[in-house]
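My questions all concern the structure below.
For this view, one protein chain was removed and the others were kept in their places.
By written order: A, B and C. Residues from 1 in each chain.
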Amino acid sequence: MAKSRFEYVREFERENHLLQETYIVIRIDGKGFHKFSQIYEFDKPNDITAIEVLNSAALEIFKQIPDVVFAYGQSDEYSFLLKKNCKLYERREMKLITLFSSLITSAYMYHWNLTHPTNPISIEKKLPVFDARAVIYPNFDVVKDYFRWRQADCHINNLYNTTFWALVLKGEGMTTKDAETYLNGTFSKDKNEILFSKFGINYNNEPEIYKKGTIIIRELNETIMKKDIQHQQPGEEGEVSNRQLQRLEKIVKKAEIKTYHQDLITDEEFWSSRPWLSM
Amino acid sequence: MAKSRFEYVREFERENHLLQETYIVIRIDGKGFHKFSQIYEFDKPNDITAIEVLNSAALEIFKQIPDVVFAYGQSDEYSFLLKKNCKLYERREMKLITLFSSLITSAYMYHWNLTHPTNPISIEKKLPVFDARAVIYPNFDVVKDYFRWRQADCHINNLYNTTFWALVLKGEGMTTKDAETYLNGTFSKDKNEILFSKFGINYNNEPEIYKKGTIIIRELNETIMKKDIQHQQPGEEGEVSNRQLQRLEKIVKKAEIKTYHQDLITDEEFWSSRPWLSM
Amino acid sequence: MAKSRFEYVREFERENHLLQETYIVIRIDGKGFHKFSQIYEFDKPNDITAIEVLNSAALEIFKQIPDVVFAYGQSDEYSFLLKKNCKLYERREMKLITLFSSLITSAYMYHWNLTHPTNPISIEKKLPVFDARAVIYPNFDVVKDYFRWRQADCHINNLYNTTFWALVLKGEGMTTKDAETYLNGTFSKDKNEILFSKFGINYNNEPEIYKKGTIIIRELNETIMKKDIQHQQPGEEGEVSNRQLQRLEKIVKKAEIKTYHQDLITDEEFWSSRPWLSM
Partner (left out) sequence: MAKSRFEYVREFERENHLLQETYIVIRIDGKGFHKFSQIYEFDKPNDITAIEVLNSAALEIFKQIPDVVFAYGQSDEYSFLLKKNCKLYERREMKLITLFSSLITSAYMYHWNLTHPTNPISIEKKLPVFDARAVIYPNFDVVKDYFRWRQADCHINNLYNTTFWALVLKGEGMTTKDAETYLNGTFSKDKNEILFSKFGINYNNEPEIYKKGTIIIRELNETIMKKDIQHQQPGEEGEVSNRQLQRLEKIVKKAEIKTYHQDLITDEEFWSSRPWLSM
């Protein structure tokens, strides 16, 4: 058969193996979700059911991919942290990011249809589509700053959207264009003030899930952790032993997956109390 | 707001802009589809409805992404050719491949559920997931060999599968393991002979869609083509003029999308009669 | 011995194999040569001996690396074209560019010291250093435009430098700063006019080596070429046969290496008469 004659074309294929001993973050991002939210008539400024659909899809990724230890989601995006010694698909970048974009898509569609029986995904309306990218970070300080960056972004956008949609929907009679003009150039304190004086809304009392986004963690039981992790310090040679790592992996597999909506930016203890995230 | 303090993390992001004036082929590939086909009870050796679901999903890619001019699919894979001067997402590799893997997934799920009302996709059973990769080829001869390679692969696999499942399902009473052992080391002619002598099957008469896979082309009307393309030869400076390219793009947009099941390997005229594929 | 314990560090090494069947151009470029030319007291605007040193170093690259078929040099830079099917060091980018930067450096130093016995390279003054980069081009039209780009650059710079140094050195008594200000915003025709009216210099009569730079070609004898290359057209399958390529390689090895100073920009026949450059 002619097979061998054409096999040479494989030599044009390229792989990018992501640098070892670095933290891989994969961020998925909805494509055209502004329009998607209009077509499927999301509540404004936040649609709790749509948020829960994306959160459920993110949980499915935790279930299927044990190397994911932490994730943060807001709006139409989610960032997944893979543990430092992740060997999944030999750390091939293309393989990793396309599987994440594909799996988030099928899980999203599944949960959407489950929770929206009268408004299911229709190809005539619009299909949900997510892109994905991988970024590697050489140390955990930068990883923390990455997630702080996303949560800062959540805060800025949610404060804006909450004020914007109050102006449009809550009796001010502004068009979306009016509201945009009105908010142009305002600072955080101005928006807080508008919300409070015009609508009696104290932004601080808004639901945490909207203000902080959603955090998912493969969470270790503290007792187990104390017993098994406490000596997981680098050995003489600065390396965690293979035996220690294998035991750690078993523990992580049995770990509960938990969801939070809280501060990542200033709460250093949030991070320091979970040493396994950086191991 | 703390935003700017964390923005530096963006400097760790990387882009790979695929080399200009090369042909981009994006191949999507089902993950764990052997198991998927068992769980959702595909007909063996070929499940025509499942094939049509993937073909419909591939057509959705043609509808949404005008730069795709040609595609070839077989088994659980599809390869899409983007035109040489494609500028989509500035040819960013990660963006391109994740959108393809995501879109094929949502379109697959949509068409699956549409055609399998009593056997819809269930998260408890298995979600469909596709990886994707991009490969660039510097000239059209290699592009043709790429698609020949995939079709040669289709032939080899389909002949094997047709013989294998005949042995298992058509009264020989072989287990799958028996059949595997039986076929070990056989050549094409042996399998043809087994099919004919044991089952009265002339492999040549098997449906073309199984033997050749599926070809999708953005097809130009010949009359239009003759008028508009005939002088699309490189100009003095070896370049197609911008005006010519813009005209070509309009034509391609109006082009019909057609599906074929035929030979790509020896039929040189198949390619030479469609000069717009390499432009 | 502890060897194996540390071998794992090799897994952090990366290679970039340059895409096959593309043209590799490697451009070397002097680092800090403006200062180098002051320290070693180059004639201005052009120092013929220094140009010849770089040309001799480029010729040494032709002698040592048979895959180099064409080169173009001007000022303190040189661009080398490797033939399309070059397999040198498996087309590893890092290996290729560092060998070019190293070899041009040692050959430059050797020829400099040979031609400047009273002004040899001194580490206290300054060592010659060259960086290098590789760029791949998917077709020969872009390759030609690449070399036209460098020659256009040569023209612009040489016209400027010729006028600038005439103003400074030829009795106008301008400082270098005055001359810079004087030429600011002028067009080519203005500089031509300044040269002619003030200094009686017709720029067209300046030496070709300064106006056009230096071209080096692995040149085939026409008779041999006609006999051996005339049928080197792509075969049925669009491929040059292996046998043909091997014969071509033998011819190229026996080829003379010739040097020219002529137009690359408008003279299409220059390129079309040398089909082996693009093979």
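By definition in this document, a residue touches a chain if its C-beta (ideal position, glycine included) is under 8 Å from a C-beta of that chain, and two chains touch if they have at least 3 such contacts.
Predicted model only: the values in this text are computed from it and were never measured.
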Checklist outcome for this item: Check: shown chains touched by the absent chain are A, B, C
Item to check | Candidate in contact with the missing chain, chosen from C:P45, C:P128 or C:G213 | outcome: C:P128
Checklist outcome for this item: Given C:R91, C:H155 or C:R218, the residue that touches the chain left out of view is C:H155
Item to check | Candidate in contact with the missing chain, chosen from C:F62, C:F80, C:Y146 or C:W276 | outcome: C:Y146
Next on the checklist: Across the whole complex, list the residues on subunit B that are touched by the chain not included here.
Outcome noted: 11-12, 19-20
Item to check | Touch list for subunit A against the chain that is not drawn | outcome: 19-22, 136, 138-139, 141-142, 144, 234, 236-239, 268
Item to check | Those residues of subunit C which, in the complete complex, touch the missing chain | outcome: 1-3, 5-10, 12-14, 16, 28, 31, 60, 93-95, 97-107, 109-111, 113, 121-123, 127-137, 142, 145-146, 148-149, 152-153, 155-156, 188, 265
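Please note the rule applied: only the chains that are shown with their structure count from here on.
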Checklist outcome for this item: For subunit A and subunit C, the contact-path distance works out to 1
Item to check | Same-residue or different-residue interface between subunit A and subunit B, half as cut-off | outcome: same
Checklist outcome for this item: Here the gap between subunit B and subunit C, centre to centre from mean Cα coordinates and rounded to Å, is 43
Checklist entry - Which positions in subunit A touch two or more other chains at once? => result 12
